[in-house]
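Yeah, one chain of the complex is gone here, protein chain that is, but the others are all in their spots.
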Amino acid sequence: MKNTATLLITCPDQKGLVAAIADFLYRHDANILHADQHQDAENNLFLMRVEWDLEGSTLSLDGFAEEFAPIASRFDMNWQLKSTQKRPRVAIMVSQYDHCLADLLHRHQSGELNCEIPLIISNHRHTEKLAEFYGIPFHYIEVNKDNKPEAEAQQFALFDRHEIDLIVLARYMQILSPDFVKRYPQRIINIHHSFLPAFIGARPYHRAFERGVKLIGATSHYVTEVLDEGPIIEQDITRISHREQVDDLIQKGRDLERVVLSRAVRWHIENRILVYANKTVVFD
Amino acid sequence: MKNTATLLITCPDQKGLVAAIADFLYRHDANILHADQHQDAENNLFLMRVEWDLEGSTLSLDGFAEEFAPIASRFDMNWQLKSTQKRPRVAIMVSQYDHCLADLLHRHQSGELNCEIPLIISNHRHTEKLAEFYGIPFHYIEVNKDNKPEAEAQQFALFDRHEIDLIVLARYMQILSPDFVKRYPQRIINIHHSFLPAFIGARPYHRAFERGVKLIGATSHYVTEVLDEGPIIEQDITRISHREQVDDLIQKGRDLERVVLSRAVRWHIENRILVYANKTVVFD
Amino acid sequence: MKNTATLLITCPDQKGLVAAIADFLYRHDANILHADQHQDAENNLFLMRVEWDLEGSTLSLDGFAEEFAPIASRFDMNWQLKSTQKRPRVAIMVSQYDHCLADLLHRHQSGELNCEIPLIISNHRHTEKLAEFYGIPFHYIEVNKDNKPEAEAQQFALFDRHEIDLIVLARYMQILSPDFVKRYPQRIINIHHSFLPAFIGARPYHRAFERGVKLIGATSHYVTEVLDEGPIIEQDITRISHREQVDDLIQKGRDLERVVLSRAVRWHIENRILVYANKTVVFD
Partner (left out) sequence: MKNTATLLITCPDQKGLVAAIADFLYRHDANILHADQHQDAENNLFLMRVEWDLEGSTLSLDGFAEEFAPIASRFDMNWQLKSTQKRPRVAIMVSQYDHCLADLLHRHQSGELNCEIPLIISNHRHTEKLAEFYGIPFHYIEVNKDNKPEAEAQQFALFDRHEIDLIVLARYMQILSPDFVKRYPQRIINIHHSFLPAFIGARPYHRAFERGVKLIGATSHYVTEVLDEGPIIEQDITRISHREQVDDLIQKGRDLERVVLSRAVRWHIENRILVYANKTVVFD
């Protein structure tokens, strides 16, 4: 079992940044396991991810903020510290299509996703048994035209009670209110069944079929207030032919959706993603 | 050297179609080399491509229409007959970026494209030497705000004189007039540097970069009156990362454009493409 | 629910074949839904798949053999007739890794695989609960150095009793005896975790890592007497980087294995595969 800390930094680019960070870690006997950085020249931005072994280091998680404060302040840094000691807590929301949910639960069970999943919320009862099989508490919350605010209030209460860090929309077919989205910035991941920005909105496979494209895709992204316009985390495509009808596209697309959503969730959990300018940097 | 005929058929779907065609060919001692068909249930449409050896068959190219007329009439067929004896005549139009042109000319020289290329037309002198190296006559026709009708008239005259069957826009950066497009239905192939319908119009790589997509693409399509909305022939994509700037996208995209355009040209030349409902069927 | 018949034919290539088959179907009022054919010039072989609607046709499944006999005999055909009325019966064998099993069961439940799965056989108890969740009888049969013949005898008895048509090795880590393989020609599908013929045999991910390849793959194939040498049905690959260790390869590979195995199983079930010369033709 890994026992590491990961530091994510965004700040204006300037000389001496890497030297300062590396020197800080060295002075605290931290053995760097991975370090990756990115400069965006256009925006004069520096982004970094550095992961070190907590064993053998004199840096404690609790004391980090105080010790790092002088450097953070000197370089005007935004930073987050995460540790494998505290597994992120993930809520999954789903409607009727259960392929992404089944996939995420199997990956979680097999150890691929290093997180807690304290709850599943659905506006259908369809996936209740699947949740039960994997031992995850299932919450049915009806959503209709008239009760959206109440339904979301129930959802917020559950998220609060379970101290949820990340919300995964695993083919959850309800549009979230602006209030919902605002509460969880860069903490809601959605899967959209097209290669965005193509086919924004409803029924993308039907529209792909009508347009006669030769590739279909899927896109995982953070949810923002504008539908399907949030920062893209991952995309992939598969080839189709004229022999395939809409139903075949939907079936083929499921394999894309599973993989593209699960990658995004894993990268988020592993603290590999930084967002700026409505884009993501994914450190690999 | 192949000596074959290819028949492309579109008609309403009904029983007995394949039997009638196969029987017709059998009665004329035609050895079928490839046959492929497609039914579109929604549109009740039957599409077929059949290729046979002209050696040993009693079917002559000249006499085909008369002999096939009863079947064509009975099933209400649209049909085209092509033969490897008559290589299609292709004009290439290009502006400054020469990577697609260089690629097509090299493929042509190496025997990959079974066509004549009687001329290259450009609104720049940049590719003149390349054309000369491959022995293709080069025509410089200036295009500016004021002379478009005259420029197109010159182009039409060249196409007529050289009996052009197909016009390939190999990164030709001028918008064709509606009159131009109407003259050559399903006979103009363009390469667009995005996975359509994403990033229709100008500067797709710049917009892909701004949107933060994880894949860039290219699309070859027949040109219709509405910009970038014609039937898609082929698409492909390549993965990009946050490290890549717009210039890197442009460079990577060139490899896509070359391959995606050349496939479309080859399939057209080999009579593999049928168009209906603003889509293509590509028989492989 | 589809009600169709599919005819698979292999025979020496000769003129009149398509005409004879199409005419036969036409005379029996069969509405052809899909037809695809392939000629192998080198081996002078003709292969065909044709699927028609049983509704409205005067061809009955029982009477087909007698009525088709003259044509089959005239052209020296090997043929098989399958119908959606009789769903193939599939046994799944699995060891400890359950990702392929979980995937197949979920696809089956969601209607993607049109077959019966009367039983799962494993040499471990690990997947028993998963089988139970999906309502499939689970049979634990221990296999060790000393009891292989007895274990296989038990397996054969189960296959016989349940009239199994296809055996899927979903990461079943025991080598089958020659006798086992001989009993089920072209009826055992295996998933191998490399792009064959690279890394035949044990521990392919470890060897891929050591060799420093930039792509890893998976291959589904029919099992023959020579290990990993049977006809390949499907292959796919994914890109890896130097950052990925063996464990990452294993994890990434699971996504390949799932997809590549499930495609092979689906194509077999849908009667899309013909085998000749230790290769497959997969009609799409």
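Read from first to last, the chains carry the letters A, B and C; within each, the first residue is number 1.
As a working rule, a contact is a pair of C-beta atoms (placed from the backbone, for glycine too) under 8 Å apart; a residue touches a chain by one contact, two chains touch by 3 or more.
The structure displayed is predicted, hence computed values, not measured ones.
*Asks:* Hey, which of B:E66, B:D146 or B:D284 is the one touching the hidden chain?
*Replies:* Here the residue in touch with the unshown chain is B:D284.
*Asks:* Just name the one of B:K182, B:H206 or B:R243 that touches the chain not displayed here.
*Replies:* Only one listed residue reaches the unshown chain, and that is B:R243.
*Asks:* Going by the contact rule already stated, which one of B:E128, B:E229 or B:D255 would touch the omitted chain in the full complex?
*Replies:* Touching the chain that is not displayed is residue B:D255.
*Asks:* Looking at B:H99, B:H139 or B:R183, which residue reaches the missing chain?
*Replies:* With B:H99, B:H139 or B:R183 as choices, the missing chain is touched by B:H99.
*Asks:* Give me the chain A residues in contact with the hidden chain, please.
*Replies:* Counting over the whole complex, chain A touches the hidden chain at residues 15-16, 18-19, 21-23, 25-26, 29-37, 39, 239.
*Asks:* Name every residue on chain C in touch with the hidden partner chain.
*Replies:* 38, 41-42, 195-199, 211-215, 217, 231-237, 241-243, 245, 277-282
*Asks:* Using the touch rule from the top, list residues of chain B that touch the missing partner.
*Replies:* Considering the whole complex, chain B reaches the absent chain at 34, 98-99, 102, 106, 110, 112, 129, 133, 241, 243, 251, 255, 259, 284.
Keep this in mind: only the chains that are shown with their structure count from here on.
*Asks:* Using the touch rule stated at the top, which two chains are linked by the largest number of C-beta contacts?
*Replies:* The chain pair with the largest number of C-beta contacts is A-B.
*Asks:* Examine where the copies chain A and chain B touch and state whether the two sides share over half of their residue numbers (same) or under half (different).
*Replies:* On the two sides of the chain B and chain A interface, the residue numbers are mostly the same, over half being shared.
*Asks:* Need the CA-centroid distance for the pair chain A / chain C, whole Å please.
*Replies:* About 36 Å separates the centre of chain A from that of chain C.
*Asks:* Centroid of chain A to centroid of chain B, CA atoms only: how many Å?
*Replies:* Inter-chain centre distance comes to 42 Å.
*Asks:* Scan chain B for residues touching two or more other chains and write them down.
*Replies:* Counting only residues that touch two or more other chains, chain B contributes none.
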